[in-house]
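After the structure tokens below, expect a handful of questions from me.
The complex appears here without one of its protein chains, the remainder shown in place.
Letters A and B mark the chains in the order given here, with residues in each chain numbered from 1 onward.
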Amino acid sequence: MPDHSHTAPPSDPELRIKALESLLVEKQLIDPDAVDAIIETYETKIGPRNGAKVIARAWVDPEYKARLLADGTKAIAELGFTGVQGEDMVVVENTDEVHNVVVCTLCSCYPWPTLGLPPVWYKAAPYRARLVRDPRGVLLEFGTRISDDVEVRVWDSNAEMRYLVLPQRPAGTEGWTEEQLAALVSRDAMIGTAIVQPPAQGAAS
Amino acid sequence: MPVVVTKDFVPELVRTGGSTRVHKAVAPRFRVGDHVLVRNIHPEHHTRLPRYARGKRGIVDQDHGVFVFPDTSAHEQGEKPQHVYSVRFTARELWGPQASERDTLRLDLWDDYLDLVV
Partner (left out) sequence: MNGVHDLGGMHGFGPVNPEPNEPVFHHEWERRVFGVAIAGFGGGLYNVDQFRHAIERMGAVAYLSSSYYEHWLSMLETLLIERGAITKQELDGRREQLSRGAK
């Protein structure tokens, strides 16, 4: 038996995907360069900074915000964010009366063009099981407390609409540029598990 | 027929995606404001109707338009295009009288998942 002392045997999933990919490539059913490009795109080029730009634009431009709420797909496309798992977008606005939060109980549906690929917690059983039944309890785990006089509105993405939460613009950001505003917007605020906190006192404007 | 996605095509694939919206005039069964009862169905095939909503009452909030029906599309039984609605449910309707009296939930439900409450 040759001594392959440089590596341990591949783990089970490594071996399984190697077997699949090598067969598909040999049969010319997939192109390995395309596989690499897909990985690179979603690992490095698409992420929540996209969604943050949408939010910041809506905060500074009331007409854009109106378009965004009326037709999310079209308005988000104005900023160049389109495509896989974002073909049919709906933007839902947080107000003083309503706090929105999004889940996919059945699998992991998530708006890729604006938020990138979903985090592990979003796709795992605890969040998917509990958010629909106890959204306030789940939000507390994220450090987000919603007042009793605000409606928590849960969106279960069970069809092909993909939901993006438009968080409330925090106080203390008057006159900020879109770029400065976008830097405040976290991925979790666009899912609805967080809100956008006001900037620290004396933060640069 | 399957095609092979090449590296050069990847940006186009990513940018275009694959909407399941169907651009055909299909008559909706419901209108915004209708009270609906979610069907108590338990198919062994693929469905996007979660168990927690079956047999529950909601109100049609929005008509998203016409889409491929996953229950048939997953099984080579055709697209069966039909309307999908955002239906709102109160937390108490879904989870009982101990649930919040203020909170709500929305699900996107196809024509075939719903009946009208008269």
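Note that a residue touches a chain if its C-beta (ideal position, glycine included) is under 8 Å from a C-beta of that chain, and two chains touch if they have at least 3 such contacts.
This is a predicted model, so every value here is computed, not measured.
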Options B:Val32, B:Ala74 or B:Val117, residue touching the unrepresented chain: B:Ala74
- prompt: Residues on subunit B that touch the omitted chain in the whole complex?
  reply: 1-5, 9-10, 13, 18, 20, 42-47, 50-52, 68, 70, 73-75, 94-95
Task: Just the residue numbers, please: which parts of subunit A touch the chain that's not shown?
output: 1, 4, 7, 9-11, 13-24, 27, 29-31, 34-36, 38-39, 42-43, 84, 105-108, 116-117, 119-121, 123-130, 132-133, 138, 141-142, 156
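Basically, only the chains that are shown with their structure count from here on.
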- request: Would you mind pulling out the distance in Å between where the CA atoms of subunit A average out and where those of subunit B do?
  value: 21
Field: Complex interface listing, subunit A residues touching subunit B
entry: 28-31, 33-34, 36-38, 41, 46, 82-88, 90, 105-106, 132-133, 135-136, 148-161
- prompt: subunit A touches which residues of subunit B in the complex?
  reply: 2, 4-7, 9-11, 13-21, 48-50, 52, 64, 67, 84, 86, 94-95, 99-100, 102-110
